[in-house]
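The complex appears here without one of its protein chains, the remainder shown in place.
Chain IDs A and B follow the sequence of writing; residue 1 opens each chain.
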Amino acid sequence: MDQVSKKIDLVENTEIPNLFPKNQWYVCALSKELSTEKPLARTVLNTNLVLFRHHNGQAVALEDRCCHRALALSCGTIEDGGIRCGYHGLLYNETGKCIEIPGQEKIPTKAKVKAYPIQEKNKIIWFWYGSDEHPTPNSEPPEYAIHDDARYVYDGDVYHYDAPYQLIHDNLMDLSHLGYVHLKTIGGNANVHMNAEMKVEQEGNTVKVVRHMPASEPPPTYQMAYPFKDKVDRWQEIVFKVSHITIWTGAVDANTDKLDDPQRQGFHMRGFHGITPETETTSHYFWTIATNPSDPEKAEELKATVVQQTKDTFDEDRIVINEQYQNMLKIPNQNMIDIHVDVAANRARRIIKELLQAS
Amino acid sequence: MDQVSKKIDLVENTEIPNLFPKNQWYVCALSKELSTEKPLARTVLNTNLVLFRHHNGQAVALEDRCCHRALALSCGTIEDGGIRCGYHGLLYNETGKCIEIPGQEKIPTKAKVKAYPIQEKNKIIWFWYGSDEHPTPNSEPPEYAIHDDARYVYDGDVYHYDAPYQLIHDNLMDLSHLGYVHLKTIGGNANVHMNAEMKVEQEGNTVKVVRHMPASEPPPTYQMAYPFKDKVDRWQEIVFKVSHITIWTGAVDANTDKLDDPQRQGFHMRGFHGITPETETTSHYFWTIATNPSDPEKAEELKATVVQQTKDTFDEDRIVINEQYQNMLKIPNQNMIDIHVDVAANRARRIIKELLQAS
Partner (left out) sequence: MDQVSKKIDLVENTEIPNLFPKNQWYVCALSKELSTEKPLARTVLNTNLVLFRHHNGQAVALEDRCCHRALALSCGTIEDGGIRCGYHGLLYNETGKCIEIPGQEKIPTKAKVKAYPIQEKNKIIWFWYGSDEHPTPNSEPPEYAIHDDARYVYDGDVYHYDAPYQLIHDNLMDLSHLGYVHLKTIGGNANVHMNAEMKVEQEGNTVKVVRHMPASEPPPTYQMAYPFKDKVDRWQEIVFKVSHITIWTGAVDANTDKLDDPQRQGFHMRGFHGITPETETTSHYFWTIATNPSDPEKAEELKATVVQQTKDTFDEDRIVINEQYQNMLKIPNQNMIDIHVDVAANRARRIIKELLQAS
C-alpha cells in the first residue's frame, strides 16, 4: 500500500515531503468519551495515546505503553492518583511519572511515560501536534462556541475511516455529491445542488464556501423544526481550517433577513467536523450536529431526528470514501481530472500541501 | 508470498519471464452474470473491470475507476446511456467517454476511462488479453457450440480461487484424483481411474487426453439419465487450450458405437472450464455442465442433478487446491516429483511456459 499512501498526494499524484501539517491543534476526542472509569486507547497522527479523566476532572493523554514491559496502559485501570498498568501494577500520575511500583520502594527516575499536551474546550479534546520548534502549544485551541450556546441542542459521534484524511476533506468541501451519494437521505434533486450559486473565498489557511438557494421549498426536517410560512431563503456555509471543517446550513422565511447577516434568524443546523489522521492511511472523524429548536418542548425530539439523519448521511459517505480509497490502492498513481465542484476542495489541498512543504 | 507466486513455476520451480500468456481470449463472465440493472466488478489478468449490459444488449467492459476521483464505477448505476458514477454523477458511455458532468457544460476530452475489447459468444463473455503488437484482437473468440445446441440442457457457476491458475489446470488435466478427492461424490473405485487406458496427444497448443473404460458398470447418474440396457462403454475426453479446458464424458451401450466416433449416441456430460487468472495468486473458474436428456420430461430434473453433483465435486477440488497452494506458500521453492498421472498436466505447463518465454 505504501506506494499509494505514503507521501503521495492522492489527487495530484505528486510527492509530499511530510505526512501531516505540524503545529496544529487536532481533535483527539469528544469530551463525552472521557471518563474517570475507563481509559480510552486512541492513535492520532501516528501517536498512541491512552486518554482518561483525572479524578479532579482534568483530561489526560499519556503514551499508551508501560515503561516496564510495554503493555498498553489502556488495558489498565484508572485510580485516584492516575492510571495503573494491568500487568504488574505500575501506577502513573497525570504527568506520566511512575509513582508506585508494587513491592519495590525505590522508583527509578527512568520510570515514566510521555505526557502529551491536550486541552479541553467547548466539549472537545484538542491534541497539540507540534514540531521540534514547538513541542508545546504556541497558540490556543480553536473556539467552537456552539457547543456551549444555550440556544442549541447537539450531539455527535466518532467514526473511523480506512482512508487518508484528505479524502474526507474532499468530501466535505463539496456538497454536490449530495444528489448521488445521499439520494436516500438528505439528497434531493441533484441538479439543484449542482447548479446553486456558489462563492469560494480564501483567507490565509481558511477556505470559505457559500451557497445560497433563495425562495426554495423548505425540506421536511426544516418544516418540522420551524414554523416557516411558505418558501424560504436557504444557505450553506462551509469553512475549512487545517484540522476541522464547519458546515452551517439554515433558512429564513423568504425575503425576511439578509442571508449573509450573522444575526439572521430562522432555522439553523450547524455541523462540526474534526478530521484527524490516525495514520497515513486511516483517519478519525469527530462530528457533532447542533440545531436551534423554536419550540423547547420539541427540542429532544428535534435533536434525535437531526442526529439520526446526520448519522445516516455520514454512513453513506463513509462507504463511498472507503471504497474510493480501496480503488485507489487497486489502481495506484493515476492522474485524476478536475471538475467545477473541486474548486474548494483543491484550495484545501493546496493549503495542506504548502504547510507540508514549509515544515 | 512473492517468492513463491511471482514468476516462479510452482511445479518446476524455475523462473518464468511473464505472468500470463498474451494475445489470448480469456473468459471474464458468463452471459447470465451481466444485466442492465447492476454493474459487475471483476478483476481479470490484473485488470479491474466494470462489466454491464448496455440497454441495446451489448456487453461492455470499462476500466473500473472514475477518472474524476477514482471511485469504482461498479459502485454506480447503469442508465440508458451508459454507467453513472455514484459519487459526483459523471456519466460514461459504452466507449468509456464521459458524456455528462452534472452542473458543468464543457466536458474535457481527458474525461474518459478505458474500454476493453470483449465479445459475447455462446453465452460466454470473452476478454481479449493482448500485447503491444495486438492491443485489439487478431482472432475470433473460441467456439463453444454446446451452449447453443438444443439437444443439451446446461447451467454453471463462477468460482473464486485463492490459488494461481495453473494449479487448476493441473487438477483438471488429471482425473486420477477422482478416487481420493471425490470419494464421496463422483469418485468410485480409485484403481479403476488410475489404471484405465489413457492416451495423451498434443497438437500445437492443444493437449488432448482420452480414456476409455469399455464394458463397465454405468454409474447411478448415467442410469437415471439414459435407458442403458446393461454394461456400457465409457469415455473421458479432456481438451486443454490456453485459457479453457473441456471435459466431455459419456457412455453408450457396450459394443454399439465406436467410442472415438464424434457422432456416437448415448449419454453425454460435457463440461466447459474457463480458467482466468485474477492476479498472480488468485483465479476465476467459470464452469458449465451440459447434458442430453433422453426423456424431455426429465430434462430439468436431470439438469438439476448433474449441476448439483458437479458443484459438489468442484467444491471438493477448490478446498484441495486452496490448501495445496497454502502449503506451497508455507514451504516454498521445493522440488516436486512427477508421477505417471502428470503427463498431460505437464504438457499443459510446457505450453504455457513456452508462450510466456516467447512473449
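Methods note: a residue touches a chain if its C-beta (ideal position, glycine included) is under 8 Å from a C-beta of that chain, and two chains touch if they have at least 3 such contacts.
Predicted model, so just to flag it, every value in this text is computed and none were measured.
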Of B:Ser176, B:Asn292 or B:Thr310, the residue that touches the missing chain is B:Ser176
Contact set of chain A toward the excluded chain (per top definition):
43, 48, 63-65, 67-72, 75, 84-90, 101-104, 108, 110-111
Spell out the interface residues on chain B facing the chain that's missing from view.
11, 170, 174, 176-177, 179-181, 190-191, 193-195, 320, 323-324, 326-328, 330-331, 334, 336-341
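The working rule: only the chains that are shown with their structure count from here on.
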Measure off the straight-line distance from the CA centroid of chain A to the CA centroid of chain B, and report it in whole Å.
48
